[in-house]
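All protein chains but one are shown in place.
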Amino acid sequence: MTDTVTITIDGQDFEVPKGMNLVDAAKLHGIGIPVFCYHPKLDPVGMCRMCLVELGNVAIDRTTGAPELDEQGNPVIRWFPKLQTACTQTVSQGMVLRTTSDMVVEGRENILEFLLTSHPLDCPVCDKGGECPLQNLTMAYGPGESRFIYDDKIRLAKHVPLGKLIYLDRERCIQCARCTRFCDEIVGDDVLAFHERGRRLQIVTISDPPFDTKFSGNTTDICPVGALTTTDFRFGARPWELTEVSTICPYCPVGCNLNASTRMDREFGGKAMIKRIMPRQNERVNEIWICDKGRFGHHHSRHEERLLAPLMRNKSGELVEVEWPAVYKAIAKQLKAHGDQAGFVGDSTLSNEDLWELRRLAELSGGSPRLGLWPATMSGGDVVAQVGVGSETRLQDLGPGSVILVMASDFEEEAPIWWLQVKQAADRGAKVVVANARPTKLDRYASAVIHYRYDEAVGVLNSFTAPLLSGDGQLGQGNGWGALQSDLQNAEVTHADTANLLASAENLVIFLGSEGLTLEQHAELMQAAANLLIVSGHVGRPNNGLIPVWPGANVQGAWDMGFSAEATADLLANPPALWVIGGADVAGEDIRMATALEQAEFVVVTAQFMTPTAAHADIVLPRQSFAERAGTYTNGLRRVQRFYPAQGPIGDALPDWKIFAHVSAQMGGPRPPVAAGTIFRDIAQRVERYIGMDYTRLAWFEPQFPDVGGDDLYYGGTAYSNYGGLGLQWPAEAEAEQPQFSVRPVRTAAPQTDGLTLVPVWVLFDRGHLFEKSELMHHRMPQPYAAFNPDDAARLGLTDGDRVTLAVEGHELTVTAQVGDDNPAGAVLLPRRLSGDATLSTPAACTVQKIESMQKVEG
Amino acid sequence: MNLIRGFATTIKHVFEEPVTIQFPEEERPVRERFKGRHALKRYDNGLEKCIGCSLCAAACPADAIWVEAAENSDEARYSPGERYARTYEINMIRCIFCGYCEDACPTEAIVLEHEYRLSFNDRVDAVYTKDMLIDPVPPGGQDTPQVTEPGKFTRSIPEMKDPD
Partner (left out) sequence: MAHILLRDLDIPDIWQFDTYVANGGYEGLKQAIGNHTPAEVIQIVLDANLRGRGGAGFPTGRKWSFIPQNEAVKYVVVNADESEPGTFKDRQLLEKNPHQVIEGAMIAAYAIQATAVYIYCRGEFWDLAHALEERIEEARQANLVGENVLGSGWNCPMFVHLGAGAYICGEESALLNSLQGLLGQPRVRPPFPAQKGGGLYYEPTVVNNVETLANVPWILVNGADAFKQIGTSESPGPKIFCMSGHIARPGNYELPLGITFRELIFEHAGGIPNGKQLKGILPSGASGPVLRATDEVLDSPLTYESVAKLGSTLGSASFILMDEDTDMVWAAAKMAHFFKHESCGKCTPCREGTYWLERIYERMMRGEGTEHDLHLLNSVPRQMVGVVLCALGDFAANPVLSTLKNFPDEYERYIRQRPVREQTADTLQDYARKEAGEHPAAVGEGGL
């Protein structure tokens, strides 16, 4: 093959891919070349000089260009006279390496001796001690003792806060620049830099607020010493005392693989407790990165306000603690009475098993089950099943020739790790097209940016599709091709260049959010995206297709279990008498829901906290957090992933599936299953997409490259090897051997009228009822605001900082106005989950009243 | 003949001073290097030597030691370094008094002393907590937590034998 070359390492021949650097090439075959500054996810810089090797190339005769041969006919090797850094050299045919010769051993010893001249010997208190590359490599390769006089060691500040989440210990820093390079290369946030030079070289934060990035925690993982530590874990435990439990992030559709590092704790009643959250390597999902929300958002799982026992309203209307059997009976009684009128809502943090048992309960209750999904902001689970991105898609494979369209989503706020991967794809040469009503951070990496009015979203996609419909098309007649063709024949081609770019792309991935769209509009937008993908032939293979930016961790799973946002909308339109709400804080997030619950006859809620929804309930059931139980989540790429119980149980809280199963049993259903795995077996038999899956198969794993976790001496602590399972992806219909495609014309939204539309938007660091409990993140959560376009603001007489009342559908909300050029005209952007006040799920017309001007507040 | 020799031995021992002592009224002194119950030491100013590094727990072959660490602040300072032991427990039933913990300790905080009267009626009683293990505050010293002036204790591991 031409893609590989043969190199010789320590006398053994290996085939390695062309263009790979020597550290990776050796690692690929299990030969360790120790490094500090090099990291396989970052560009090599050759700073630490730890990876020194003896290197020889095949001597090339200058006149003929052919390799020189010795008397035996073997190629002559020309050795470099000095040691070379392996990280900055790439492999070439016939290259010869020595990694264990005396010269190399001495070279490594020398570098370690130098590094230790200024590194403090405080391993006993250092959080990295035990998983520290410097410690490991010193033991493995270092000199027995240093000749440096201990008293000459420099003393520097031990406790320099870089922002409120990360501390810098300047003494421990070995100036490898991994953290600054992570911020520059991977994230693109200009927040960390070197200052000064020589021995004074030091890491400083150059942003305001300090270390202003959503990915700051990752720098502590890749730091090869204990220079960067998180405030969250500080002195929590020694690494060797921790038990790593595989889990999945419960916040966003990326479904990052996490490791919960747990240890028993006296203050937690001697039960296992999550001490920190670390990324778990899954090259198909999050690689080795996680955002700060996932890393620091685990505190809700053992917050003191957790509900500990079931609550039921007594005769005087107060919620009082009762025993579990009593509530099961009470719920069953109510369900029997109102069964055919009951509405069921499942939250995006519920596992597939929870949702399945909720569905079984709904089925037992009689009537046709009304299964609503929360948050109900996005439609189109069926479309995803049809044209969802191909199996084995890896976002890090997207490069030159690939086009990524990100639409109707504030991508970094909604799916941070996808944002990170798309940003890197753009750096590698993929073309990114960003379409939204307002500028977002991804615009800076985009090849093309399209800013539309919210009501034009479908039109933008149609204008991409229209030029492709000229011929008969590969679909032949039927399947809606003709209808679509005649529908779009007069469509205006507004973005011809971008349309060309998309059509000619080798790979096309569309990330679709729902910003500014009602459910009906979003359903049309999903179909429009499907039309484009089908018509341009970007379906049914890896790295092509649709990825929905779902509004939660297990929205895909909820669709698969039969829940839908449309059902939620229907529940709102025709409210049932009895509500069973699993996990969601519907009333805290949506004012319409709050009203609906107020009017309901009976409300049953499973909740971790006394949320506004729980306050409306007649029965409140304490549910377990994701940390205490097993289950599966299905992420936005349709990958079904397992999470395991990490933390000791709290109070009488139970997993949702157990609660629902017990009620089912009361209703005459089967005996409750004993474990989540049993339920999943049931799912795998009855849900077509999950056929063939079980807990054992979901837990499969394989060695991943780059291998940065686990027992490694020099990448230790970076991330953890994945032993919890890489998950399984169910294939989209487009991947079938003979896929049946159909397209259909889509309705464009009615043009916006003169009035203002309240558009709910997402912010990553919100005050959702779970994330809010991570108090160390409060400083990152913005104050509640509503954002106005300057023209609208002028018309309304608003200035930045004014207090305004937004009236929508008879409800009123009071927030602070923010006026900025980036905000689209005709819309009031209202971030969800920023205050205790409920907002809206989907856009709606609103009126604005100024109640207090900024000057008055100041006065 | 053998009989006489045997009785002679017996008679000789009858008049010897007895080696048994009347414990607990009397106590036999132990050797200087005897390894008895552990004590957690303090500096002269009352600060604890233990920095909560858990190395004793790691070294313990019987898994008898349990340490949980926390961070010092100038408002509540337990040890001169960055970190201190919030929880420190030794299960005396498990302990085999090998002294590895003493060897592992980087600050000479844990010392096996001469106390050997360890008996319990209940297994829970066998778990000695930090309050039971730590030495009393030396004269002139202050009990922990102490309020210390900012900037005085900045090292992660104290270098001084006895901070003032």
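Labels for the chains are A and B, by order of writing; each one numbers its residues from 1.
The rule is short, and it goes like this: a contact is a pair of C-beta atoms (placed from the backbone, for glycine too) under 8 Å apart; a residue touches a chain by one contact, two chains touch by 3 or more.
Only a predicted model underlies this, so the values are computations on that prediction, with no experimental measurement involved.
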(message) I'd like the shown chains that the missing chain touches, ordered by label.
(response) A
(request) Would you mind spotting which of A:121, A:139 or A:157 touches the chain that isn't drawn? (result) A:157
(message) For the chain not shown, which residue from A:26, A:95, A:111 or A:587 touches it across the whole complex?
(response) A:111
(request) Pick out which of A:83, A:327 or A:547 touches the chain that's been left out of the picture. (result) A:83
(message) Just to verify: which one of A:60, A:77 or A:204 makes contact with the chain not shown?
(response) A:204
(request) Kindly note down the residues of subunit A that lie in touch with the hidden chain. (result) 44-50, 52, 81-83, 85, 88, 107, 110-111, 113-115, 117-118, 147-149, 151-152, 154-157, 159-163, 170, 174-175, 193-202, 204-206, 210
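FYI, only the chains that are shown with their structure count from here on.
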(message) Help me check something: in the complex, which residues belonging to subunit B touch subunit A?
(response) 51-55, 57-58, 66, 68-71, 81-83, 86-87, 106-107, 154-157
(message) For the complex, give me every residue of subunit A touching subunit B.
(response) 120-122, 124-126, 129, 155, 157-159, 169, 234-238, 240-241, 265-267
